[in-house]
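Here the complex is missing a single protein chain, while all its other protein chains stay put.
Up next is chain A:
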Amino acid sequence: MATVELRDIRKTYSDEEIIKGVSLTIHDREFVVFVGPSGCGKSTLLRMIAGLEDISAGELLIDGVRANEKGPAERGLAMVFQSYALYPHMNVYRNMEFSLRLAGMPVAERRQRIADVARILQLEPYLDHKPGQLSGGQRQRVAIGRAIVRNPKVFLFDEPLSNLDAALRGQMRVELATLHRRLGATTIYVTHDQVEAMTMADRIVVLRKGVVEQIGTPLDLYHRPRNLFVAQFMGSPTMNVLPAHIVSVTDHAATVTTGPLTVTVPVDAGSLQPGAAVTLGVRPEHIGLDVAGAPQGLVEISERLGAATLLHVRLSDGRQIVVQTGGDNMNAPDSAVGVTPDPAHCHLFDADGAALDRLAAHPLQVGS
């Protein structure tokens, strides 16, 4: 059992508020990812939970007990740092043993634990190597091993994969997810990479400038972003956003127009009247190519990914959108195409960037 509860946590550095009141409950065995652009305060928030930074205001509860005043070691958490922070003069075994030795655990028990962890992480051949003799991925595993041997209540990760190359990152992502399933430990994971967030999280917390923008499951955030920021931050390639005007409104839909496109989006338009300025958001994978109709734009660049093709289309009003089509799409640059956004997957945002309630639910979506 390990839960973490944040109650209106704030952090102030010399008059400047970096974390502006975060409240959140992390359940037992949950994998929660803090995601947001660089400098939004993810690390600061994580370090406050770890006990490496003082909490300026608010309350932190671990397993229901106030932990604000507890030291980092007393909180029973383990952290994996971005730089790995391995002890360079100790070999892999000693690195993993350090916390156990300080805790006064008997030698035989230490050896047993380290052997178990080394087996899980495939580190057995490297136990007497120094960190300097290991590759990035191996160092990463040692850092994780050092966290696991302590048998912590909660794992904290601060951008653990950002020093790895793309291939290794993908591999470590799967390893971490497997490890989490196996150990079932409560985990808080910080990243600026929305792919990591989408693929690993049970729940994602999107942060911007010290404020929580939205909390939800990956598909929640993908299908029902609460505002323009979340909509554009989550999902790859990025959602197309186009300034638009409302043409007409019914109870269960709003028709908008932008450049050559007119879409009837199933949303609750609320008090918005025809003529109001809105933003239309539609992901590249939710735009189809219309072969029959009149062309609405020119293909400028086609990025061929193999499995899919990303067409960068210049619309007749000069705006550019990205359309994701099949890998076998034959459109070359300069070919004229018609584009049709799927209305059920369109998003509308009001002038403040807040999303209008979508009325079409996605079949996979778990109620929020």
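In this section, contacts are C-beta pairs under 8 Å (C-beta built on N, C-alpha and C of every residue); 3 or more make two chains touch, one makes a residue touch a chain; residues count from 1.
The criterion applied here is as follows: contacts and distances are computed from a predicted model.
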item: "Fumarate reductase/succinate dehydrogenase flavoprotein subunit", "Carrier domain-containing protein", "Sugar ABC transporter permease" or "Fe-S cluster assembly protein SufD" - which is the UniProt name of the missing chain; value: "Sugar ABC transporter permease"
item: Contact partner of the left-out chain, one of A:A103, A:A277 or A:A354; value: A:A103
item: Chain not shown: contacting residue from A:V4, A:L77 or A:L348; value: A:L77
item: Omitted-chain contact residue, chosen from A:L52, A:L127, A:A177 or A:L219; value: A:L52
item: Omitted-chain contact residue, chosen from A:R66, A:H89 or A:R119; value: A:H89
item: Chain A residues touching the omitted chain (full complex); value: 50-52, 71-73, 77-79, 81-83, 85-90, 98-99, 102-103, 146, 150
